[in-house]
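One chain of protein is taken out of this complex; the other chains stay put.
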Amino acid sequence: MSGAVQETVSGGSAKTARVVIYGLLILLAAIYLLPLYVMLTTSLKSLDEIRGGDMLSLPSSPSIAAWTKAWGEACIGVTCTGIKGYFWNSIKMVVPAVIISTLLGALNGYVLTKWRFPGHKIIFGMMLFACFIPFQAVLIPMARMLGMMGIANTTTGLVFVHVIYGLGFTTLFFRNYYEAFPDELIKAAMMDGAGFFRIFWRILLPTSGPIIVVTVIYQFTNIWNDFLFGVSFSSGGSSPMTVALNNLVASSTGVKEYNVDMAAAVFAALPTLFVYIVAGRYFVRGLMAGAVKG
Amino acid sequence: MSFLEIRNLRKKIGNVEVLKGIDIELEKGGFLVLVGPSGCGKSTLLNAIAGLLPLTSGDIVIDGQVVNDLHPSQRDIAMVFQSYALYPNMTVEENIAFALEMRGVPKDERAAAVKVAAKTLQIEHLLTRRPSQLSGGQRQRVAMGRALVRKPRVFLFDEPLSNLDAKLRVEVRAEIKSLHQNTHATIVYVTHDQIEAMTLATKIVVLKEGTVQQIGTPAEIYNLPANLFVADFMGSPAMNMLDGKVVGTGAEARISLFGDQSITVPVPPTVAAGALSEGQSVLLGLRPEAITDTGLADPQARSVTQIEAPVIMTEPTGSDTFVTAELGGKHFTARTRAEVSCQAGDTFRFAFNLDKAVVFDPQSGLRL
Amino acid sequence: MSFLEIRNLRKKIGNVEVLKGIDIELEKGGFLVLVGPSGCGKSTLLNAIAGLLPLTSGDIVIDGQVVNDLHPSQRDIAMVFQSYALYPNMTVEENIAFALEMRGVPKDERAAAVKVAAKTLQIEHLLTRRPSQLSGGQRQRVAMGRALVRKPRVFLFDEPLSNLDAKLRVEVRAEIKSLHQNTHATIVYVTHDQIEAMTLATKIVVLKEGTVQQIGTPAEIYNLPANLFVADFMGSPAMNMLDGKVVGTGAEARISLFGDQSITVPVPPTVAAGALSEGQSVLLGLRPEAITDTGLADPQARSVTQIEAPVIMTEPTGSDTFVTAELGGKHFTARTRAEVSCQAGDTFRFAFNLDKAVVFDPQSGLRL
Amino acid sequence: AEEVEVLHWWTAGGEAAALNVLKENLAKEGVSWKDMPVAGGSGVQAMTALRARVTSGDPPTAVQMLGFDIRDWAEQGVVGNLDELAEKQGWAKVIPEALQAFSKYDDHWIAAPVNVHSTNWLWLNKAAFDKAGGKEPANIEELIALLDKFKEQGLTPLAHGGQPWQDGTLWESVVLSTGGMDFYKKAVIDLDPAALSGDQMKQVFDTMSKLRTYFDPNFSGRDWNLSTALVIEGKAGAQQMGDWSKGEWLRADKKPGTDFVCMRFPGTQGNVLFNADQFVMFDVGEEKRDAQMKLASAVEDPAFQIAFNTVKGSVPARTDVPGDQFDDCGKKGIKDVADAAKAGTLVGSLAHGYAQPGAVKEAVFDVITQHLNGQIDTATALKRLPEAVAAAK
Partner (left out) sequence: MTTIEPATASPPRRNFADSLRGWLPKLVLAPSFAVILLFVYGFILWTVYLSFTNSRILPVYKLVGFDAYVRLWSQPNWYMAMKNLAIFGVLYIGICISIGLGLAILMDQRIRAEGILRPIFLYPMALSFVVTGTAWKWFLNPGLGIENTMHNLGWESFKFDWLVNPDMAIYTVVIAGVWQASGFVMAMFLAGLRGIDGEIIKAAQIDGAPLTKIYRRIIIPMLRPVFLSAFIVLAHMAIKSYDLVIALTGGGPGNATELPSTFMYSYTFTRSQMAVGSASAVMMLMGITAIIVPYLYSELREKR
């Protein structure tokens, strides 16, 4: 990957230009980081310091007391075991939902590009449009369907919901990626005697790395951060992280323990932050490879 | 009896008839080359043979068996693609063995077969690499290995050399040729490079817009093109087409060229007896190598006419020099020896060797 | 005095020295072709001339002015790229006029200049289209128009024909040639197609891994290659290299070939006097067209030796037939007339024309 | 084992701790407690979650709910029946009529009330109050005078959090104070268009505008407890808020009478706008009914009522619970409620869903908040109020 604008023979103003560019970028980066900074420093401050002090100041005597409390001791409802249980709830929900929706998206993309049949465009268009439905509008009928299927208030139900409403995106990503995948490879594999699934498993999937990364990042963050489905289709101890966080942070009574709230928020943010930081470079690459039409 | 037979094959894609009734026969061990301009339907025909496209009508027969309804994997055909279509995620060895694996061949047999194919193609040292780590020529060989290992009834090649540079193309071409000679495989080969077609084929099929223009041996196609399209398509630089008029009749008939009564040449031996009538307009087709400097004129040629003409441009290629000259307002190109030195503006004396000249009807475009 | 001068140019990219001290001079109106295998640094050199890459050391001088520190736009150079690099969002007209617009040329002058360029290139009817609506050849012409309209001091071309098919390539090549002849532009042109190099250049530079192998006219490069690399690189099929040994000394020296004492040929006229010593191992380089069937042997050649050899393979191309034969365990390729009919296994009598043979030292690879 | 699942929005702090008492009481009876806390916006999310649960055919055992929401849900025919238990424990006698109107539907008990809150309270910082003369204001004019004095002290005179329900809470107190109980009933309960757009209502809105000038600039969107904190810390003089506000004072170790003053909103003594948290029992089927009954019984257990309400600041839903464990404010609350219940001036609070169904409540809020935030003037508010109410009915 090289920049669009290459190095050339340049005049004297180039140095100043670079200083300006770096200056701008660093300034913007600082602004973008502020909320995270505030969350982190606040979580390390004592309550008194938070009330009395400046939001932007560094903690005078950093303490991780709020962190341990958020993780293991804070009360959510009548149970005071912190958010750790909910953290695992989220993991149990996110992992299967991401895997299933990614896999289905890949299969759909595969069919829609390599095994086209009349009407494939309409089907794809309809699946894509599904990405845009406002989720608030589906809560009630969804609850009904989940009840009818007997998976209401279960992690399975949540996984199911997330898979459905992620399908449009995953299909879109994989379709755009596979669109550029040479048909000849499929033909070759067909002639070699590989069937539908074997072509998929042996040829397409192993070469889908970049788009799998994009899809997984996208799905992971969306599902992890979801609150609406979580609050509607789960209950109590099986709620995902965001619901617990909301219960902790948005509770209307009692002393606001901002440091604990922030520590809990940081915990809730950690997995997605981790995913973005680790896989960020592949994200742009993956976008190049398919998600964005360039 | 022919081994591969294509009978009145038609293929519509959408509303467009891409193949308009193709009839081809190829004997066992034959090397059929399909040529034609881009978009004429070569790949479509090949895909139809492979079973990758359903036919609209017609039959494909291999070894007496109608294979129309067989799945590609059951036709016992191997194909080498222009892009080679190597599986990027597999090593060379896995690539070659894949088809066998799909057929359930046991592991050790597969390994042995791969070894044999790799040896034939001299790619034994590459077996553990991935396609991305190979050069163009090496990829080409792996693609061939993948086809070879299956010992199919028919090999299909879709422009397998077009991604290689000139030098490598010559080498790999020779390899394919010797492969064919050694294995006596039946091959259908698509290209739009005439040299490739000429050197490899036992039989050439020239396609244009989904119809067969001519089927014949390379020499037939090159020396006796059935029509203007074939004449123009095969050979580079293209065949010179000289405006001519028939003067005289019967054995005394000659053809006057360049609209100039004083330049006349005998009727070439390729023209069917009685095909010409006096006063008829014709196109006299003459390949550049049949127009030379006088020093190179074939001493064994039966009819050589020498004509002087002003030179427009010279293109020395090292081995030869192509000289473009003008007569009667029309350009023609001659291939002279490299040593010949003439320059734009000079008047040069050309030797026209008419042994191989062909004559076309300008209206119908057919050879007379 | 030379118009474009490159003096001891070096360029490091990362840790790799891509250009290792290049010295080239080109006179005004000259047509310099850079050839060399892929990755040898041709594009890098061209980019350096254009100012698209900063130099590591050395100078680039145009018309007496050192331009090292000038921005590309101030060097008064135009460049045509392999991909044509047309601006996809602009019409053909806007594409051609863009450089003038950047220079602040008034609108009506721009329009006039575009018209002239478009007329020269016969693309007047395309002016309102966008690049995506053009064929390959048309795009190529627009790219040339974009360069032409600026009337730059130097034109740079980076493999401008490699995206075209064979037929179109021949046509556009001729256009570039006549353009050069008409405008007397100074051109630097990159290709790895030898035919292109031979037909277009007034001067060829052969590069290999960032060093100049030989600079000379097309004829010099083709006929008197400086070393084995150049000999092998230029010409297709490649030059035959025959193992030889010098027998005798002085005026009586001959070269015995194929390790066979009985086959000896005279020392070719290309060899410098006294360059050979008795018993020395040499490589005798002979182009395929210098080995022919006896019927074609150049009657004006001074030294022709006839040798019989068994045929390994024949490749009829229509215009000629390439015959590969074997002697002393080594293969050589001859170019015979298309009519000659011989087959693998036959023994055939070849005429070796030694006028143009060259002799190399197998150790150093240099021509003697 | 038996299990109850309780949907509530007491997710943190003392309330959750108080619920723990309930949980433990139930545990003693062998009923385990499955918690379903949903915080945020006074149960907004909770109602969404409940809807999903009910629609999916798997309602929780009990749901914390307010006023007309209870009726709405009862109308859907998804709630259970507590008649047997209520009969046995004699709820009808100990629970105020006004509350029963919501705890019963179609003459059947469907909900177990936990407490009675009242909203027309004013909370004063004692130090600032003393400095300002220490005389409890008897009407709006005196309140304004007091606020002016606070202002002179450099305090934020009135600590208010700009959320629709808080705006509504303030508004209903002003309505009650301005026009008395008759006007409140006419305007808020009967939704008489004339009352909603008449002169008295104009006075109410003018008062609101006036009070707005005593807010600090940061009031928008602030949670009520943060406003309370301002009064506790002495940064503000007064807060109009329901009695749950007391919980904040107590948690800050402040004593009624010494550190703070609790009084009815000026001009509303004798009237109580109530708001009762109730556990609505949903129809969960026979197997779970027994546990459900145990839960309802535990809720009405006087010991729990005392334990919970002393923490929460509210008064017990049962009138027969002794008040001696309560502090002065609590005792005053218990007495006020009892008196009002007798006098018929125990009326539902609009802001908390005991006067009108949600749709009307929100429609009124719309007008109040927009007016309070200066988006519309008083004339527009008067015009829009009956319109909005009519549209929402």
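All chains are identified by letter, namely A, B, C and D, in their written order; residue positions are counted from 1 within each chain.
Going forward, a contact is a pair of C-beta atoms (placed from the backbone, for glycine too) under 8 Å apart; a residue touches a chain by one contact, two chains touch by 3 or more.
What you see is a predicted model, and the numbers here were worked out from it, not measured in a lab.
The chain that is not drawn here is touched, among residues A:L158, A:I203 or A:A265, by A:A265. Residue A:T221 is the one among A:S63, A:T79 or A:T221 that touches the chain not shown. Residue positions on subunit A in contact with the hidden chain: 1-8, 18, 21-22, 24-25, 28-29, 32-36, 38-39, 42, 54-56, 104, 107-108, 110-112, 114-117, 121, 123-142, 145, 164-165, 167-168, 171, 179, 183, 186-187, 190, 195-196, 221, 224-228, 242, 245-246, 249, 258, 261-262, 265, 268-269, 272-273, 275-277, 280-281, 283-285, 287-288, 291-294, in rising order.
In the full complex, the hidden chain is touched by subunit C at residues 47, 50-52, 71-74, 77-79, 81-83, 85-89, 98-99, 102-103, 146, 150. In the full complex, subunit D touches the omitted chain through residues 41, 44, 47-48, 51, 54-55, 72-73, 75-76, 162-164, 216-221, 357-359, 362-363, 366, 369-370, 372-375, 384, 388, 391-392.
Assume only the chains that are shown with their structure count from here on.
The mean-CA centres of subunit A and subunit C are about 55 angstrom from one another, to the nearest whole unit. Mean C-alpha positions place subunit A and subunit D at a centre distance of 39 Å. Among the residues of subunit D, none is found touching two or more other chains. Interface of subunit A with subunit B (complex): residues 182, 184-185, 187-194, 198, 202-203, 206-207. Touching subunit A in their complex are the following residues of subunit B: 47, 50-52, 71-73, 77-79, 81-83, 85, 87-90, 98-99, 102-103, 146, 150. Those residues of subunit C that touch subunit B in the shared complex are 38, 165-167, 170, 173-174, 177-178, 181, 192-195, 198-199, 218-219, 222-223, 233-238, 287-289, 295-296, 298-300, 313, 315-320, 322, 324, 335, 337-338, 344.
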